[in-house]
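Every protein chain but one is kept in place in this view of the complex.
After this line comes chain A, so read on.
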Amino acid sequence: MKALCWHGKNDIRYDTVPDPKIEHPRDAIIKTTSCAICGSDLHLYDHFIPGMEHGDIMGHEFMGEVVEVGSENKALKVGDRIVVPFTITCGECEQCKRGNFSVCERSNRRKDLGDKVFGHSTAGLFGYSHLTGGYAGGQAEYVRVPFADSTHVKVPSTLTDEQVLFLGDIFPTGWQAAVQCDIQPTDTVAVWGAGPVGQFCVRSAVLLGAKQVVMIDNVPERLLMAEAGGAITINFDKESVVERLNELTRGKGPEKCIDAVGLESHATRSLDAVYDRVKQATMMESDRPHVLREMIYVCRPAGILSIPGVYGGLVDKIPMGALMNKGLTVRTGQTHVKRWTDDLLRRIDEGQIDPSFVITHTVSLDQGPEMYKTFRDKLDNCIKVILKP
């Protein structure tokens, strides 16, 4: 079959690879009908996440039709149409039972690596390095889904792929980021990063009733899309984030702040961003945490910082004094996708939101490598790429 494979920094190729096979009775194989390039795939593309190997199949946002099921998998049958959550979940361990699906205790088959790097391993993820199990990803014609009797969301034929595909990652990720803020009707929610996850953070915060939602970015077309979703926008190339946020909150700062950027923040006119660039390029720091620093600084005392943006390793110059003295709460983590999907699928089905608004490019799988570049460099007004194998 054909798949997009990682071959090193900035090197994604459309390769021929062996078809996947059932390896465990709970598995299923799906024929992919749609998949997407996620912002967090760019961290692999730029090689900021360790543990990738040559030939690893990329992708963790995908859906398709079940073509084969393992003997113990009673939840699925051939022909079912499913979206696959990017976090692989056994559904039976202590963490899964608590709804903490992204830290499933059994699905990471490279637990030894995860334990070594993170202290305790997290869930297995599709196409996201050997630290999270080294599972083949979904940017492929076929995918093996481990623990498939638990790791799936059945979707009705009345909804299109474009409407439901994002249930696998970015919609629940934006939703969880907003839910973690426990939004009150009096809240100002500031969101950094108008990429796809940031766009869903804005819509989620609006649906959850925030008084005002503010989007911070410098890419004009992304700010326009955020405005369409109900956000007040701040272009950090044109105005001071701190001053504008203070203006919008009577000088008190936003109660809730969301980092939808993660480890590759681009802050063009900031000294600390230059410092981070140099340290990252010389391998003295793995992540660029400009957004984290700014959130800690601007957030209202006793506020909440919600961090769906992906970080991979070590950061420098975090203002712990401000974080501690202001009594800020930090909530973060990979998304507990399955915890939210039933509710979000119902909201899509009822027409409360149509997630396809974020798609700007739809191409065939063989054009995927070029689209990585287009998406990373924000060329051609690209915000979200869908691939059709």
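Convention: contacts are C-beta pairs under 8 Å (C-beta built on N, C-alpha and C of every residue); 3 or more make two chains touch, one makes a residue touch a chain; residues count from 1.
Note that contacts and distances are computed from a predicted model.
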Exercise. Could you tell me which of "Urease accessory protein UreF", "Cell division ATP-binding protein FtsE", "Cyclase dehydrase" or "Heme exporter protein C" is the UniProt name of the chain missing from the displayed complex?
Key: "Cyclase dehydrase"
Quiz prompt | Residue, one of A:A28, A:V164 or A:V179, that touches the chain absent here | solution = A:V179
Quiz prompt | Among A:P25, A:P156 or A:G209, the residue in touch with the chain that has been omitted | solution = A:G209
Quiz item: When the complex is taken as a whole, what residues of chain A touch the one chain not shown?
Solution: 7-14, 45-47, 99, 179-182, 184-186, 199, 203-204, 206-210, 220-222, 224-225, 227-230, 252, 255, 264, 277, 280-282, 300, 304, 329, 331, 339, 343, 347, 351-358, 360, 366-367, 369-370, 372-373, 377-379, 381, 383
